[in-house]
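One chain of protein is taken out of this complex; the other chains stay put.
So, chain A:
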Amino acid sequence: MDKALYISMSGAKQNMFAQRSHANNLANANTTGFREDFAQARSQPVWGDYHPTRAYAMTERPASNFKPGALIETGRDLDVAIPDRGFFVVQDPEGNEALTRAGNFVRDVNGQLLTPQGLSVMGEDGPIFIPPASTVNISNDGTISLVPTEGQATDIVELGRLKLVNPDLSTMDKGTDGLFRVKDQLGVVFEQDPTVQVTSGFLESSNVNTITAMTEMMSHQRQYELQVKMMKTTEENAEKVASLLQIQ
């Protein structure tokens, strides 16, 4: 049997993977702080004792797109966005630091600052606890200050500062929980970067470029059809060969 059939099958299968990656990007077109995933295809030569003509296709996720998304005003005290570069640090269930761009924070009953999934948001000195306050303000450098409920408007208390980091993006990788970590390294403690700025009362939208995603989806669909067509042609060729060899 001609191996061309297997090669076009690998092409079609990898097109499906790429399609799923775009589907995930589009499904998250409205997810706060979501970073779109790239998909790239690479040829993977088939190794063996024969003429080196064949190459399988292989889809990969080389990186995520770190371009900032648009800022959306919400007016909520605990909504924070990073307009430019940088990340918020959260603690994952294993206790390691992980990075996110989603700043839609909430407070639990103890006043601890959490992500909506319940991961604790890290400050410069560990998790942040916000006592009952009449107003909470997060300044551009991430400093949290508040007016206590029993105080006057002049009794502003400085509470601490959000841990804002700006690691080298080429070392970052998106984990299976959607949080970013340093590639191939566990338990990295990130360093505070004083130049990272935040804006409170805003959320960062997903950075999915829906037009690109849709266009790439269409192009993958056509590529897929070509692969299937190729399989059909291979089948026809095989039929022709079989009929030539038939004894009349």
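Heads up, the rule we're going with is that a contact is a pair of C-beta atoms (placed from the backbone, for glycine too) under 8 Å apart; a residue touches a chain by one contact, two chains touch by 3 or more; residues count from 1.
The working rule: contacts and distances are computed from a predicted model.
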Omitted chain (choose from "Electron transfer flavoprotein subunit beta", "GDYXXLXY domain-containing protein", "Nitrogen fixation protein NifU" or "Flagellar basal-body rod protein FlgG") - UniProt protein name: "Flagellar basal-body rod protein FlgG"
Candidates A:P93, A:G111, A:G126 or A:G187 - the one touching the absent chain: A:G111
Among A:T31, A:N65, A:N137 or A:Q192, the residue in touch with the chain that has been omitted: A:T31
Hidden partner interface residues of chain A, rising order: 12, 16-17, 19-32, 34, 37, 39, 44, 47, 58-63, 74-76, 102, 104, 106-111, 116-117, 132-134, 147-151, 173-178, 183-184, 210, 213-214, 217-218, 221, 224-225, 228-229, 231-232, 235
